[in-house]
Structures are given as C-alpha cells and as structure tokens.
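What you see is the complex with one protein chain gone and the rest in place.
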Amino acid sequence: MANHTIATNVYVSFLDKKGFLSWFLTTDHKRIGILYLISISLFFLIAGTIALLMRFELLTPASDFVSPHTYNVLFTLHGSLMVFFFIVPGLAASFGNFLIPLMIGAPDVSFPKLNLASYWIYLLGTIIMLFALLQPADTGWTFYTPYSANTDADVILITLGVFVLGFSSILTGLNFIVTIHKMRAPGMTWHRLPLFIWASYATAILQLLATPVVGITLLLLIAERSLGVGFFDPAKGGDPVLFQNFFWFYSHPAVYIMIIPAMGVISEIIPVFSRKPIFGYKAIAYSSLGIAFISFLVWAHHMFTSGISEVAATIFSFLTFLVAIPTAIKVFNWIATLYKGSIELHSAMLYALGFIFLFTIGGLTGVFLGALAADIHLHDTYFIVAHMHYVMIGGTVMGFFGALHFWYPKWFGKMFNESVAKLAWFLIFVGFNVTFFPQFFLGVQGMPRRYATYPEEFQSLMSLSTYGSWILGLGILIMTVNLLKGLFSGEKAPQNPYGSLSLEWQVPSPPPLENFEEIPHVTDWSYGYGKKKEVDA
Amino acid sequence: MTWIPEAASNLAGKVDGVLLVITLISIFFFVLISALLIYFAVKYRRRREDEETPYITGSEPLEILWTVIPSILLILLFVYGFVVYKEMRTPPKDSVDITVTGKQWLWTFDYYNGKKTLNELYVRQNIPVRMIMRADDVLHSFFIPAFRVKQDLLPGRYTQLWFTPTKIGTYDIFCAEYCGTGHSAMLGKVVVLSPEAYDIWEKGIGVDDGAAVASLPPAELGEKIYKEKGCNACHSIDGSIVIGPSFKGLYGRTGVLEDGSSYTADENYIMRSILEPQEEMVQGFQPVMPSFKGILSEDDITAVIAYMKTLK
Amino acid sequence: MSEHTHSEARHITGYKTYFIVWVLLMILTATTVYVSYLDFGTLNIVIAMVVASIKAVAVALFFMHLKFEDSITWLFALFPLVLLFLLIGMTILDTFTRFFPIAG
Partner (left out) sequence: MEKANMEESHGHIHHMDPEVEYSSSKLGMWLFLGTEIMLFGGLFAAYAIFRAKYPEMFLESHQELNREMGAINTCILIFSSLTMAIAVTAIQKGKRKMAGLFILVTIICGLGFGVVKYFEYSAKFAHHIYPDTNIFFSLYFMMTGLHMIHVFIGLVVLGVIMVLTFKGKFNEKYSTPVEMGGLYWHLVDLIWIYLFPLLYLVG
C-alpha cells in the first residue's frame, strides 16, 4: 500500500481557515462535504421530529392530537424531507464528497467549482422548500395524480423545490463519474479502487440518468396545475398511471441512490475492524453496477395494484427478483469477511453489523413484495412502511451513522466518546426494531398506510410502535450530542486510529488542504490485511 | 390477536400459501445470516492487538454457491407468486358483477339486481363476485384484508377484481390508496350472507337489515346511519370542519348560500341537502357531496335529523 | 485503459467534412418533408424516425466529433439511449396490454 505521504506535524488542515465566506465560497471537496453533512443532518433531525409527532398521533386510534389534514401534511413533509433533502443527497453528497478524492489519491474532484454550484443549488432547493411550508402540500411524497393535480394545497412550490434539488443531484453525480474516471492516482487501477468508490460510481450513474426523468415528471405536474396540460388527467384523455410509471422510473433507482453508498460504507468498515481482506471483492464491486442497472428495470413493482397490465406486472415481478441476487451476494460476502477475522466491536463496526442484520430483514421482506400474489395483499399497508424503513433506516441510516463514527476522527481530527456511542447504538438498534417490527404484523393484518385514524383492533401494535419511536429518538439524540460534544471537547485524533490501509488514513487528521503533499503511487488494493500465504488469490 | 386476518375467500388460502412459503424461506435465511454474524462476531472477537488473520480474498465455489441457490429459490418464488396472481386476476365465467364507485370518501355499490348500497357490500356465500371498479375523483384502492384482494380505482377507466366469499360474516373494507383528508375514514364493510339470508336481503326494501334496526329510537338510528353511511368522513360532530359543515349545532342554523340568498337549516332544508346536495350550497364549501337519493329512505333521513338535534 | 490515452493529438475535423454533412442533412430534411405528403400508413412514422435518426447520427458523429471519441464517451453517449428505450418500451408495454377480461 502507498505510504508516500509523510505525516508532518506542521501542515495546514483544511479546517484551519475561518470565516463564513471561507465556507460559503469554498471549492474544497472536504468542506463542501461538511456543508452537505450539516444540511442533511439538519433535515434528518427535522423530518425525524415530524415522524415522532406522527407516531404520537397514532398512539390512539382517534385523531386526538392533530387533525387528519394536519396528519396528511405531516407525512407528506416527513416523506419529502427525508427522501429528497436527506437520504438522496445523504451519504452520496456528504461522504462521497469527502472520501472520493481522498480514496483515489486526488487533490479534489474534477470540477470543484461545479461542486460548489451543486451545493448552492441544493440550498436554493431548500429555500424553495421553506416557502412551500407556508401552505404545505398534503399529497404524500409520491405526488400521485390526480390528487396532486386537484388538491387545494400548494403542490407547485414543493415540487419545484424537488425539481431544483434534482439538478444538484445530477451535477454531483456528473462530477463524481468524471472524477473517478480521470483523477485516480497512478497505480489506482479499477480493481484496486476501494469498494466505496465503486458504490459511489454506481450511485452517480443513477443520479445522472434517473433524476432528469423525475425532473420532467414534476415539471409536467406543475404544467398540469398551472397550464392545464392533461397528460395525467383522465378528463383530458390523460392517464394517472402514466404519472406513476414516470415517477417510479426515477424513484426506484432513487432507492438505490440511497442504499448503494451505504453498502459501500459497510464494505469499508468490515475489513478494517476484522483485519481481513474483503471477501469477494469483484463480486461486490460488480454487484453495485449490476444493482444500479437492474434498478432501472423494476420500477413498476410499486404499481402491481395500480391498474397496470398483468403482462407488465409479471415482467416487472420477474425483474424484481433478479435485483435480489446481487444484494444477497453482498450480504454473504460481508459475513464471509468476518470469518477468522480479528473483530473489534468499535461503534462503527456495531453500526455495520446492525446494518447487515436489519438490511437482511429489509431485503427478505422485499421478496414478499416482489411476489405478485403476496404483494396484492401487502401493498399500501404498514408492511410497506416497515419494509421501506428497514431498508432506509436499517440500511441507509445505519450506514450513515456507521460512516459518521468511522470517518469522524479523519474528518474532524477529534475523537468522540466511544462508550456513549455504543450506548446510543444500542438504543437506536432496539428502538428501531420496536418501532418497525410490529408494523410488519400490522401490514399483514391489513392496516393501510397513510391513515390518520385507524380501527381499534390495531391499537396495541400501533402503540408499541409509538413507544419504540421514543427509544429510537432518544438514541439518535444521545448520538447527536455525543458527536457534537466530541467536536468541541474530544481528544485529538491520531492519523490512523484503526490501522486502515485505505489512502485517506495515510494523511493527517484532519487532512491537509489539498489532501496529499505529493500524489501517492498506489501499488496494492486497500484491503491487504492479514498474513499472505504463498499462493495469492 | 391473530397473525393474519381470517381467510374468508377462496383466494385467501392461496395467498396465504405464498406468504407462508416466503416467510419460511426468509426465516431460514435470516436465522442463517444472523447466527453466522453473531457466531463470528463472538468467536473471532479481537483478544490481542497483534492477532494474525489469514489473507482470504474469496472462494469461487462458495460464491457460485450463494449466487446460484438464491437465484433458483427466487425464480421458484416468482413462479409461485405469478401462478396465484394469474388466478386472482382471472374471474370465472359464472361470476356476478357488482360495480363499485369510489368517491372522496365513500364507496357506492351497484348490484346486478338493481340494488344500490353505500359503504356496505352484500355478497352471497360461495358465489363468485366480480367487482367492476371506477373512481369519481382521485385514486382509491379497494382492499378487503380478509379476502386478500386489493385493486386501485381510477377515474376514467374501469378496473376489476374478483373473489368468492367462503365464510359468513362481516369484514372490513379499507381504502388503501391515499385519497385526501378523509382517506382513513373511507371505510366500508363487506357482509357475507348465507344464500337464504341473501335472498331475504335481495327482496327487502332499503338497505338496512331487519327489525332490530327499525325498533331503535330515531336519534340512535340516526347515529348508526351517520357512522355506517359515511357521513362521518366529511361531517364532524365536534364542531370542527373536515370537508362539509359539522353536524354540531347544524339544526336550526341560518346563513348565506352561494347565490347570496339566506337559508335556515330546518327539516326541509336538511332533507333537500341530503337528496340534492349541490342545489343549495352554503358559502365556503365545495360541491363534492354525492346524492343520497335511493340510499337513505325518508325514515332514515328523519332519523339523521333526530340525531342532529341531539348535537347542540 | 483507453480513457487514459491522450497521447495522440486531438482530432480536428475539416470544414469540407462539415459541409458535406450539412448537405446530407438538408437532403434528408427535404426527403422527410416530401415523404410526409405521401401516405404509407404506419410506415410514415417509421420512415420519419429512420430519417431523423440518420440525421442525428450524422450530427453526433461529425458535428459533435463522437466518431473520434474514446470508448467511455461512446458508452455514456449510448447508455441514456438504452434507458430511454426502456422507459418508452416498458411504459408502452404496460399501456397497451391492459386487458379487461369479460366474464359471463
């Protein structure tokens, strides 16, 4: 592995320069990463608080805390903020920005100014979104027509906000693809790339080519409301199901925009804390690309009961089962990496193991929804809600928290309190399962999603779910405080606290301004842990 | 509480079969993965800092194994799901047609025998029923958990589903596609009657079944109708405005209509508003209420008015 | 890796090539307008699309210099088209296979 970088005590860290403008006008990928990190974390906390309010309303069957309309607004905001403002930019924009140049041995991304522009566009989107809060929409984050075309609430602003955000996503993806193609350090061949880079590459392709479709779809929805265009309006000869086709053409790949980077994070954390090479490197790398490609072909599995044709449903069901295969391969490879390792249960590793555990549940319950007959019963019930949260929180958010704990020392040059981090992990893990596991049963019993009030027969499980959300909320609060506290009073972080072989750990913490004193010369992959035998694989 | 709702249609058992098989396979893989995860995490936990680990980068046979086995299983599951789905989507030739219309936030059922009901679907045991479905305004989804059937209703196009009810009883109908403020109040019941009971219902006048209802005091009957015929989706009884005006204090109220004239909510005005809701719109409300002509009898309306009078 | 080879000087297309391509484009435009006045039934749209695609390919290859680009550029130029066909194809497949079975 490369050890060309000399860690000297006298260097200028990327964090040293102070002042608002030095942040607002920065083109340093590490600083832009921090800007994204702050923004998405803020939206995560806001949307999470909204979720707690929703769960509080659902403690009892009647609508006694907020009115049904307010509840509908709440779940629309929760969904839109979580999906478009937190989880889609999420890991890809924050850790992607921070890590891609560091991991491939580059001083920055290919287009640093464009990178900053992407962030500004993201900010513009958030400003539009704030205005949208004045008369919030009640359509759900999916904006299904014809409801979204007819409701009195202001749908145009929120969709415009999402439309603008789309450009941020597209330009970030574009930047990363070019960076990974053109900026790799000498010797950093494709098969030596860290798996997080493969994951980011696959994600970037999805961002680049799926996002414009949701852009045009939302534009058409805006035109439907403002100009009377009727593509989705049956009264004008349009087809509401067409909206769903367009919407999910983006939004299914978007699910993978959310999860693939988290998979990349897990592939980085596990080898380091197992001191073992990643098992089946190529299979994991190519399965990222495989998942990305197949994800374009499965969108209508969100629509089996929506009135699409039986032929289409059958084809899409089949393709959906295909996407499960590369996912399964990854899980088995991670487990195999643990075998005969020297496993340290660092908080980041706990999040990674939690990811495997929860994501497996999320993935397996996805099989139910891919199977046509089962999906008919389960669609649009709490089973979907549970499945989606097992993938999004159990998967992506666990990966995000894992990444936060893993790269925290590198990014900020400080250490957090490890015991408190483990406590927070425990609360999050338990709270999450108590919140969402009962929802599988609710779904099987037929409890539909997006219900402000519900029949009394569901109350015991619904209340249990609400109690769980309090544990989950407490865990996240403790984690947030712990990480924030570390920033101010944490110990100084060493350069490479875990003994990682990846390039980013070979520079001081926090990294210097342009990452490397001298562009490194890469001679091996970054997973060369363990004792090599005579025969090298 | 049971794991899964009672299986009350011919399709339910078949769907449950798919659910069960996937559940068993899922449990197997989940137990396998989490057992290995925990076992490895405990067995290979770091005891010393300088532990040596082997340099294992992969194993082709193993990787082929765990690619091929899930692939085969998944394809089998696809086929199983598809076979049952095909049956769920193919109504038998001898089924009877019932048309269902979804409207914010009511279900209207039109029967092959000319009957019409609201929010209550009456079906005969062991006779296959095909629902011809249409929405008036936005998307809805017709969902009977006990029958394991679900299908969206679209404006401007018919969709369909079918089932044969097998067990006598009353089961929930949910709207499963988000349709606005009253979405969670868009509930209905499907009543499966024995052939004999069904014949009686078919011959009966009105939609309410039997003498027990008729003997209720008017205000209580009105409350029952308020809940069962979907009035509660739009009209609150606590003074809050959901979609339409609240029933609280409605009786005797005066105000201004859309056309500027004034009204007094006496018996006649209320009756006209139930039968021809769009004729005399009160200012500030949308003309969305369906007519209850043929659904509520004059006695029913009298009962509803009696109920309103109790809501001061 | 091909994307890393920039040793050869970049290709400069001559004015003459552009002019020939332009003449071709104009002829094809005239053809497509002319054909639209004839009635070939459904073939009309096929002819129109084939002609348009020839024009598009000519613009991409010569005006946009795709002919002289490396394989990665080709990949990213063609992949969106694959996705576009998937989007159109699968949506059409859904829309026009929606049977409504007749019972009884």
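When the chains are written out, they are named A, B and C in that same order, and each has its own residue count from 1.
Here is the rule we use: contacts are C-beta pairs under 8 Å (C-beta built on N, C-alpha and C of every residue); 3 or more make two chains touch, one makes a residue touch a chain.
Keep in mind the model is a prediction, meaning the values are calculated, not measured.
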Which displayed chains the unshown chain touches: A, C
Those residues of chain C which, in the complete complex, touch the missing chain: 1, 3-7, 10, 12-15, 18-19, 21-22, 25-26, 29, 32-33, 36, 39-42, 44-45, 48-49, 51-52, 55-56, 59-60, 62-64, 69-70, 72-73, 76-77, 79-81, 83-84, 87-88, 91-92, 95-96
Positions on chain A where the hidden chain makes contact: 107-108, 110-111, 114, 170, 174-175, 177-178, 181-183, 185-187, 208-213, 215-217, 219-220, 223, 227-231, 236-239, 242, 246, 514, 516, 519, 521
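Just so it is clear, only the chains that are shown with their structure count from here on.
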Centre distance in Å when chain A and chain B are each reduced to the mean of their C-alpha atoms: 33
Whole-Å separation of chain centres (CA-atom averages), chain A against chain C: 35
Chain centre separation (chain B, chain C; CA means) in Å: 48
Residue list for chain B, restricted to those that touch at least two other chains: 89
Touching two or more other chains - residue numbers and ranges from chain A: 239, 241, 307, 310
Chain B-facing residues of chain A, complex: 67-69, 72, 138-140, 144, 146-147, 150-151, 234-235, 239-241, 274-283, 305-307, 310, 313-314, 317-318, 321-322, 324-325, 328-329, 331-333, 335-336, 338-345, 353, 356-357, 360-361, 364-365, 367-368, 370-377, 379-381, 441, 444-446, 448-455, 457, 460-461, 527-533, 536-537
Partner chain A, residues of chain C touching it in the complex: 1, 3, 72, 76, 79-80, 83, 86-87, 90-91, 93-99
Touching residues (chain side chain A, partner chain C) in the complex: 177, 181-182, 189-190, 209, 213, 239, 241-242, 245-246, 249, 296-297, 299-300, 307-312, 315-316
